[in-house]
Every structure is written in structure tokens, then in C-alpha cells.
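I'd like to ask you about the structure that follows.
Omission of a single protein chain aside, the complex is shown with its protein chains in their original locations.
Chain nomenclature is as follows: A, B and C, assigned in order of appearance, with residue numbering initiated at 1 for each chain independently.
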């Protein structure tokens, strides 16, 4: 857990690294700062996303008693994919700044792809736990992690739909979708009642 | 706590990343290094600020017995805002270097804004704990976190006043204020007596 | 362990920092993203490598009861070398992008060198534990860490062979080798059965 916690903490803090003093002409700092709004939005959205992932991760691990090699790899799969999140976030912020519509479509497609792969990593993680009830705490219902799988699958579909809408309709539709999926994950998440 | 500790440790260390070998002509390193004094001051001030936050955070968590979902989100709100601190710090250092007074006003206003929002995040955190005494340790007085709220509120007002003084009078007035608020928070902070 | 965990978590996450929005002409983001494939491959290979190292590290430390000064230094030797891994990874990605065959040979030789030194650091670590059975848990067979030494030695030889093949035959041969060594280490690794 210390390792997973550290990885998620680093990724969530790296997002803030995107925020730098803008290259502004002397006396035009205010305009330059206001013009960076896509970066602020991207920071907020991805911070929210990673915060929800951390809560889900914590909720899962309070129910896990021990880890075998397979679960270690499933967990490493989640960590590898979530470490990618700052990258499409930065790409979206960059294209929003330059404003080319083709590039914005590519950027939201990339974000949708990473989001969808992350959902698949969660699906693999939940499926592994559903097949290995001996790894979970005694008080956890054996069907608990089996019931978590549809949430990951729905997230996967939602990211693909948002990405497709971004390409076919308008990138902004995708961006709204990217904000809504973490909300869905957060609302349907199970609680962590202990420190 | 491991997660919060990691986030604060990363943010505090990222500040030091601002310190880089200056772009100096050959033989003029000394002048270049001395000319970077606003960056050193900004490093010192923000390090002090984040150190005080860490102590306050630790002081609060030694009094918390368990976390529910609401407290998790209140804590994530604090972490999200404090991760922003290196950004206005770098903006102030940058404008102090270029020396445009309009930009310096914008920079201190941005710092005041982030500082004020951080105080609001603490206010939300303390208020949540004041309304949920069941989350605190038995030996903690039920009114303890209710009494912490005015400290956050005063910090909020102080940041707004410092920012306004920076815009209306002179940015240096704001900078002095930014150094004093953490001192206020540090002096009024409650102790953490155990490791 | 908290310190080692933090170092490995930081190194593994720094890899993802290599992924940045590409410098693309307006409207050519897709081509630019697709052209970055060597970076993606390098991310995947080094993530896999560091993940295997983390599992091996964890597997070793579940068998260690206490650390003396010598074991501390052997562990710091491993951490120092693995912190280097993102560097030759970035050099390989860079040369794959420019496509000069001489540079690609130098890059794979550098990667092979770092990989081989890392195997030596593991060899020193395992040898120290083999000579100090008093540092391991009682239930651990005294010959356990002696039997781990050949794995490190074989890794060392494999990196040198892969590097030599990269110089004498073709850099791609080395790259395939770099992907296979972590797989060898992963497959022959001992389990960590508890959280």
C-alpha cells in the first residue's frame, strides 16, 4: 500500500507541475494567466479523476487480506496506466491553447484511450479478486468484487463513447464526458470508514 | 496519512526544483546567483508556509480516530490547493526578476487568491470535523475543531487584505503579509507531542 | 522499507514524465503522437523492469529480519543504480527518434552498462545476506540468498551479451534482449504472499 500510495501521490502532484509562470510580455501577465484557463480546467478534471481512483484503490485494499503475485501485477497494471494520465491531460491543455480542431479531436481521443485502458486495468484487478476470494478479508462478501466489475466495464464504455462523441461531434462534448465519468465512479464508490 | 504525507513532502521538495544553475555569461556566475534573490526569498517563504501546513495537518490527524468519505474529500481539497502553492511562488519570483510593477501586482494577487482558497479548504475541513465529533479521538474535546475554524477564517481574511494592499499600495506590502500569515498560523498551532 | 518504496515509486513515475505533448505543427498532432512510438516502447520496457525489481526487492525484504550498516549500504547501492534507469531509457528513445545507427549502438551499450551494474548491485546485496544469515527471518532457509546469487550473475551476463549483440549485430537485437531480461527475472522471482 505504501508503494501504491506513493505512486498516486506523485502522479497527482505532477499535475500541478504543469502550472508554470506563463511566457508573457512585460506588463501582460494578467492576460497571459487568464489565457491559461484550459490548463486550470485540465488540472481540476485530472485531479478529481485521480482523487476518485485513490479513494477506490483505498476502498479495495481495506477489503484485501493478502496479495499474491497475480494481484501484485494487476495492481502494477493500474499504477502504470494512471501514471499516464498527466500526459493526455497536458496534450488537451496544449491543443486547447493552439485551438486547432483536428488536433483537439486527436487529443480527446488520446485521453479517452488512456481512460478506457485504465478501466480495463481495474476490470482485470476486480476479476482477479472475484476469482480469488481467499485474498479478501473474512467479513467481505465473496461476491463483492464480482459486483465491482460492471462499474469498470461501464467506465470503459463511457470513455469510448465520450471519445467517439469528441471525434464525431465536437471535442467539448468529450471534455464534458471526461468530467462526468469520475463523478460516476465517485458516486458509486464504496466507502472507506477507517483510517 | 501516508498519502497526505507523501503529497506534502513532494510539494515541499518541488519548491527546491525552482533553484537551477542561472543562465550566466562565462565569468559572471556570482552576479547571476546574487540576482536570483527573489527566488531564494520565495523558496524560504513557501517552505515556511508548507512546513506550517504540515504541522497543522499532523496536529489535526493525531486527533482524528477514523475517516469517512466526507473527511476524505475535505482532506483532498486541502491537498489539491496546497499543491498549487509552488505555482504563484514561481510567478512572484519571475515578476520580481523582470521588475514590471503591474505584473508584480497580478502576481501577489494570484498568491493571495491561492492562499485564501487554501484557508477555505481548511475551514471546510475543520467545519466537517466540528459537525462529526464521532470521527475524533475520545480524549479530544468536542468543541476542539469548532474552535479551529476562526483561525482558518482569519487566515482567509488576512490573505485577502494582503492581496488588496499589494494591489492598492505596493506589491512588497503583500509579500511581507505572505511571510507573516504562516507565522500567525505557526504560533497559534496546537502541538503534536508524539511521534 | 518506506524509504526504498518511495525511491522506487518516484523512479517508476519519473518514467512517465518523459511523455510530453509533442512539438507538432498545427493540425499534425496525430502524426507527431504516432511518431513517438520509441518513447512508448521505452516507457513500457523500463516500467516492466522497475516493476520486477520492486517485486524482487519486496520478496527479499519479507525475508529480512533486521538491517545492519552493511546491508543498508548494499540496499543504497541498488537504489542508486535503479534511479539511473530512466536516463539510458531516454537516450534510447532519443536515438530511435533521430535514427543514427552509431548513436543507437552507443545508447544500447549505455543501457546494457546500467543494467549490468544494477545486477552487480543485486549480487552484492544477495552475497551480503548469504554471509549474514542472522539478518534473515528464522523460517528462511540459510542457503536461500546464496541461491539467489546466480540469478543476479546470469542477469549481469545477459546484459553484457545483449549490449555486445547491439554493438556487433544491430541495436534492435539489444532492445529485444532488454525486454527479455526482466521477463527472466520476473519468472524466476520468488513470491511475496503477504501484504
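Just so it is clear, a contact is a pair of C-beta atoms (placed from the backbone, for glycine too) under 8 Å apart; a residue touches a chain by one contact, two chains touch by 3 or more.
Computed from a prediction, not measured in an experiment: that's the story for all the values here.
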Going by the contact rule already stated, which one of B:19, B:101, B:169 or B:183 would touch the omitted chain in the full complex?
B:19
Per the definition of touch given earlier, which of C:30, C:59, C:84 or C:140 contacts the omitted chain?
C:84
Counting contacts across the full complex, list the positions on subunit C that touch the omitted chain.
1-3, 6-7, 10-11, 14, 64-69, 72-73, 76, 79-80, 83-84, 86-87, 90-91, 93-95, 98, 100, 102-103, 106-107, 110
Had the left-out chain been drawn, it would touch subunit B at residues 1-2, 5-6, 8-10, 12-13, 15-17, 19-21, 24, 26-30, 33, 47, 51, 54-55, 189, 191-195
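Assume only the chains that are shown with their structure count from here on.
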Cα-centroid distance, subunit A relative to subunit C, in whole angstrom:
27
Subunit A, residues touching no fewer than two other chains:
1-2, 6, 10
